[in-house]
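Encoded as structure tokens, the structure appears first; notes follow it.
Heads up, one of the protein chains got dropped from this complex, but the rest are sitting where they should.
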Amino acid sequence: MSPVAQQDVQGNILCGYGRTYRHGLFLFLRVDKPDAARGWLRQRLTEITTALPWVEAPLATLNVAFTFEGLRALGVAEPLLDRFPSDFRQGMRERAALLGDVGPSDPDAWEEGLIGVHMLVTVSATGPEIRDKRADELKTEAQAHGLGFKWAQRTAVLGEEGENFGFEHFGFRDGISQPSIRDPNAGPWRRTKSDVPVEPGEFVLGYEDEGGTLPPAPPVIGANGSFLVVRKLEQDVDGFWAFIEEQAGGDPDRREWLAAKILGRWKDGTPLALSPDAPDPERAEDLGWLDDFTYAYDPEGLDCPIGAHIRRTNPRDSIDRDWRFTNRHRIIRRGMPYSPDKDEGEDKRGLMFACYQASIERQFEFVQSQWCGDGNAFGLGSDPDFIVGPEAGKMTIQGRPPTFVPMRRYIRTRGGDYFFAPGIAALGQIAGG
Amino acid sequence: MTAPPGSPTISPITIITPVRRPWSWWLRLTWPGSDRSAFIKAPILRLSFIHAAHWGLFDRIPATGSDPLPTPYILFQSNFDGRAFEYAEAFALEMPWRIRGLWAGAHGFPGPNPPNRFVRYVLSHAVEGPFHYYARYPTGTVRTVRSALALKESFTRFERKAAGLDADKFAEAWREFLTREQRNL
Partner (left out) sequence: MTQGGINPAGLAVLLPVLGGQEQTLGARLEALPDGDESPFATLSSTHFARLVLVPGLRDAAERVVPGVPALLFFSAEFDLPVDGYLEALCALLPPEVDEIFELCGGYPGAASPPRFKRWLLDHRVPAGFSIQGNPGATAGEVVESLALRDRIIEFAVRTQGLEPEALLEAWRAQDWRNGA
């Protein structure tokens, strides 16, 4: 097994930048003048943040990714383009029905700035001023280099500075669980005792995946790249809590209990699997404890409901004891919340969801459509996930007796796409034209 | 309740693989016993996504009077929940020796490990092209059908028990029914 070539992989894929980088930017661009755009890429090549450990941590990072149409617009040869998998070639908009993006989340209602994107430039910064300065610089550069501006989404971790995990807008601690990578240099090796590490090939092309071979990748520009899914998910926070309140009959304890059962964690991140009756704020400060649990001991879902959000999105050992099926469908999440922002014309709040994987269809789409869009994999019939599933059916909170929660959807997809984050050498090839 | 978009609908797959002639003799010899063996079938059934699957053999085009084919073929057809990739991978992960027992003598069979190679082999032999498929209960997955059938029996018993109960006793009996059947609901 060859170790991951960290110098050639973009940063924030296998190993996150960490909570010091609490301020983010998603800059969506179009390639209007390919030569000029490639020129900009060539100039920026040495500034792209890689997966190498830092000698000195930068104030802000820089990464790029492209949609399929973006690669084509930059002049990547058709024979290479043909070797990309069909999920990436089609793009998220074409696959909206599979993802449950219907009704208010239908692509016809997506934000214009998130449609027809070619390039995504991401920045993670240690402070908002640094992020905003970079944003202005990049927008100016883009304009000067034939890159049309589509949209700039500013994001920020919610919560106190210095905390290890931030919150999302519904009020739950987020980003706690990520796959361990079976490469001691390139990612967290084993984050908890119960965790089963995942082959790097599940996230980066050019390495063996859990199926024992190299995932399909286009030649020349595939190696050390990764597919990035980005979705802007607007959250109806008031609606969510009003519904929970109503279901709880106005009882505040029952409200907290109900919300925790839907998520699989209490608001402070305490997992139900470790503390089903109440949060444990003291132990919740222990990062190792927060994620060190399994589900096989609880097949009936009496501690953590079988359909709880975190149990669906990472079933751990509940499908098989060795995590073999689970580890074929892991994603690395790198999203960040966004909030109302008058300067950028944003009046809502939500999550810029972002995840990396080697196969969009087998990983992100599978989790979204099979594990969250439906309940059959868990013996739950057609019950979807309450958080990101469609508004149909109900959720069962197992118990004596069980509690049924009618499905409502408080997330609205505002847009997004499938991107490819090439390796550094591949970026050079693309920029070379 | 209508199934939400993206629900696994039942899918067909048809796979035709050329096999070595002695292997076809071995299969003809062993299949009758295997077909009656609960032990051999148990892990396949536990996968819980196969509605109906069959393996057959042919070494000439039936009833055409034509010469025997240069090589015999296994004809495999299945009606299953989900997608072909996951289906083939589950086989490779869960029952490698049963896969060998079926396909070991097939030309080009790479073995069940690594799973990716087996999946590619299976999918490369899947018949692609015009087809028509009908499923009487297209979103009734194997698990849901099992739940529904079990629930129907249990509910029939509950209906009999519930007849004539007063409100309080009925409410208690209903709670017990829901508690007992929650995994089928």
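Going by the order they are written in, the chains are A and B; count residues from 1 in each one.
Quick note on the criterion: a contact is a pair of C-beta atoms (placed from the backbone, for glycine too) under 8 Å apart; a residue touches a chain by one contact, two chains touch by 3 or more.
Fair warning: this is a prediction, and the values are worked out from it, not measured in the lab.
Q: Could you tell me which displayed chains border the chain that was left out of the figure?
A: Answer for the hidden chain's contacts among shown chains: A, B.
Q: Touching the hidden chain in the complete assembly: which of B:57, B:84, B:104 or B:123 does that?
A: B:57
Q: If you put the missing chain back, which residues of subunit B would it touch?
A: 1, 10, 12, 14, 16, 18, 27-28, 31-32, 34-35, 41, 44-45, 48-58, 61-64, 66, 69-71, 73, 75, 77, 79, 102, 107-108, 127, 129-138, 140, 142, 144-149, 151-153, 155, 159, 162, 165-168, 170-171, 174, 178, 184-185
Q: Even though one chain is hidden, which residues of subunit A still touch it in the full complex?
A: Touching the chain left out of view, subunit A contributes residues 249, 381, 393-394, 403-404, 406.
FYI, only the chains that are shown with their structure count from here on.
Q: Could you tell me the distance, in whole angstrom, between the mean C-alpha positions of subunit A and subunit B?
A: Chain centroid spacing, subunit A to subunit B, equals 33 Å.
Q: What residues of subunit B sit close enough to touch subunit A in their complex?
A: Within the complex, subunit B touches subunit A at residues 1-8, 81-82, 85-86, 89-90, 93-94, 113-117, 119, 139, 141, 143-144, 147, 175-176, 178-179, 182-183, 185.
Q: Show which residues of subunit A lie in contact with subunit B when the two form their complex.
A: 97-100, 102, 209, 211-213, 300, 320, 324-325, 328, 362, 366, 368-370, 373-374, 376, 379, 381-382, 384, 389-390, 392-393, 396, 398-402
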